[in-house]
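Encoded as structure tokens, the structure appears first; notes follow it.
The other protein chains are all here in position, but one chain of the complex has been omitted.
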Amino acid sequence: MPIDKIVPDVASAVAGMKDGDAIMISGFGFAGVPNDLIHGILDTGADDLTVISNNAGTGTEGLAALVGSGRVRRIICSYPRSRGSDQFDARYAAGEIELELVPQGTLSERMRAAGAGIGAFYTPTAVGTGLAEGKETRTIDGRDYVLEYPLHADIALVQGWRADRWGNVIYRKAARNFGPVMAMAARRTIVQVRDIAELGGLDPEAVVTPGIFVDRVVAIDSDREWDI
Amino acid sequence: MPIDKIVPDVASAVAGMKDGDAIMISGFGFAGVPNDLIHGILDTGADDLTVISNNAGTGTEGLAALVGSGRVRRIICSYPRSRGSDQFDARYAAGEIELELVPQGTLSERMRAAGAGIGAFYTPTAVGTGLAEGKETRTIDGRDYVLEYPLHADIALVQGWRADRWGNVIYRKAARNFGPVMAMAARRTIVQVRDIAELGGLDPEAVVTPGIFVDRVVAIDSDREWDI
Amino acid sequence: MSAVSEPGIARLSRHQIARRAAELIPDGSYVNLGIGIPTLAADVMPTDKEIVLHSENGILGVGPAPAEQDRDRDLINASKDYVTLLTGGAYVVHSDAFVMIRGGHLDLALLGAFEVAANGDLANWTTGDKRFPPGVGGAMDLAAGAKAIWVLTDHVTKAGAPKIVNQCRLPLTARGVVRRIFTDLAVIDVTETGLVVREMVSGLTLEALQAVTEPALVLAEDCRELTVGSG
Partner (left out) sequence: MSAVSEPGIARLSRHQIARRAAELIPDGSYVNLGIGIPTLAADVMPTDKEIVLHSENGILGVGPAPAEQDRDRDLINASKDYVTLLTGGAYVVHSDAFVMIRGGHLDLALLGAFEVAANGDLANWTTGDKRFPPGVGGAMDLAAGAKAIWVLTDHVTKAGAPKIVNQCRLPLTARGVVRRIFTDLAVIDVTETGLVVREMVSGLTLEALQAVTEPALVLAEDCRELTVGSG
């Protein structure tokens, strides 16, 4: 039977969400955020979620809408507060959302470790700072390091640019950011793309996320500018 | 002044080699081996070298010639013995070359760690085997891991396909193998390519090794089939 | 002549072992084929399934061997054989090929073996002969990383000794990882309660199979004849 990871719509793409799931969401600022999939998650009604993303959402849609829904118990990110992060700021001030702040490079490296089967790694980032408090440290070749553990997720929502039925994905410009490493880290990876390529339509030298890391692909052919 | 990493010939590419240098050499079997650069190293007369490569050379040229020259004190690889690895086999049998055998995935992960500033990492590979003897182990979330350290090198010799004057490189098919990760790991990375692209001639979405990881590029326009 | 090489026993060839394993790979799987008998499976993949083959050197979607005039020195697999790329395949850097392996993204690895123990221990990387340099390649990564390990091997050594043993004598590749064993005589599952024979070649009795296998074997209730091309 031909491998076919393409699903017809957002509802099929996010089917199987459960309360309590940890969800990785691609994007950096407003670039590369899978807004349609995020609203798909909202529509499932899933609650008690952990969100893992670089930011915490701005404006009223996308990640901000998810955070504002009250269904996110905990967020793991590097930079929650930005111009327009009112939804997060209010929940945080009210003590309604837990925040785990992770240095940005450690955030993606922990994702890669999860995807790569690495049990833990030593990083020089954050040594001697408040973000290393309580963490194991070690001196290696005269330099100090902090021990960091893999960051797994139940689901990754990723915005790509084009994909084929095997789940091979290419991205567009700086919208690539966290997508490929989240695709490696999550147990189920769901990618929204602008359009579907024929199998063989993507250059095998230029595939960024090979299909082995992808479970479902949905095409969203829209120019909509979200309020994010 | 324009950045220009392109050098005119192999001798300029390998200039600065020192006795005692550790050299990473790309390639897997006969695919992706930078044979011209290897013979350039031989021509420098540098001695007491450590070679880090997946294999230990076959036939009479390339890596086998370097190993056979008697100037390689130590080799770090995953799979030294193959059909035609007579040069290595003889040196090994005579006790004239040290061998550090590393599981293949650990080999490239240790290179990546060196390139990525990771101090050490825990891998499940080789747990409970002879290749983990004497190494620190740790149980994380119920699974056993071995602690592995980064693998640095003074020089990486890499075979690419095309490159530009900034040192951006693309590869060809399975000749890509260790090139990109060695380019990250070495203090000086030297790439031989088939031809030079104009700056902007490589698709920015498809560059595999960005120029920041490359120090020198030399074009070798030859179809020569080496005895390897 | 040992009992298992009697004329009435329909022993499989190495190609047939590979083909039987290939037939049982679930549709849509991501699979690595190790050196030895497993490599032979590449050219006998069932045509009614889409199975994506992985090669450690950096290929996802390995296709069958090319015609001699189409060989490309930049396109070989981890066994250094010339291969092709399937439509839909991709090239990746070596370290990412091992992200796939170590990270548990491969559904299955088919590996060769010197010895397999009743508890799933695998020895397939060195005979320990000090005269020759050892080589490990990707064997330990695959054994530790793939979701399931199937071993493809002759049932006994050239000298006739069992390769399925109570405990490995040779240096281990990984502990407790083998899930299924395909030999020229049988298909055997490694389970928590012991080795279960799922398929045996025609003409073979459990007693004869047990005679060339160290650990105790149990016959599966639905044990069937081991034939190739039987789906």
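Each chain gets a letter, A, B and C, in the order it is written, and its residues are counted from 1.
Rule of thumb we're sticking to: contacts are C-beta pairs under 8 Å (C-beta built on N, C-alpha and C of every residue); 3 or more make two chains touch, one makes a residue touch a chain.
Because the structure is a prediction, the values reported are computed rather than measured.
K.L.:
For the full complex, can you list every visible chain touched by the one that's not shown?
P.N.:
A, B
K.L.:
Could you tell which one of B:L42, B:L147, B:L199 or B:I220 touches the chain left off the display?
P.N.:
B:L199
K.L.:
From the list B:D21, B:D89 or B:D164, which touches the chain that is not on show?
P.N.:
Of all options in B:D21, B:D89 or B:D164, contact with the hidden chain holds for B:D164.
K.L.:
Please pick, from A:S12, A:T60 or A:S78, the residue that touches the omitted chain in the full complex.
P.N.:
The single option touching the absent chain is A:S78.
K.L.:
Which parts of chain B are in contact with the chain that was left out?
P.N.:
These residues of chain B touch the chain that is not shown: 1-3, 112, 114-118, 164-166, 168, 184, 199-200, 202, 204-205, 207, 210-213.
K.L.:
Taking the full complex into account, what residues of chain A touch the chain not shown?
P.N.:
Contact residues on chain A toward the absent chain are 28-32, 54, 56, 78-82, 88-89, 92-93, 99, 101-106, 108-109, 111-112, 123-131, 171-181, 208, 225.
The definition used in the following text is that only the chains that are shown with their structure count from here on.
K.L.:
Of every pair of chains, which is linked by the largest number of C-beta contacts?
P.N.:
The chain pair sharing the largest number of C-beta contacts is B-C.
K.L.:
If you take the mean of the Cα atoms for each chain, which one ends up farthest from chain A?
P.N.:
C
K.L.:
Rounded to a whole Å, what is the gap between the Cα centroids of chain A and chain B?
P.N.:
33
K.L.:
As a quick test, compute the distance in whole Å between the mean CA positions of chain B and chain C.
P.N.:
Those two chain centres are 30 Å apart.
K.L.:
What parts of chain B, by residue number, touch at least two of the other chains?
P.N.:
Only 109, 123-124, 171-173, 208 qualify.
K.L.:
Multi-chain contacts in chain C: which residues touch at least two other chains?
P.N.:
In chain C, 85, 91-92, 98, 101-102, 145 touch at least two other chains.
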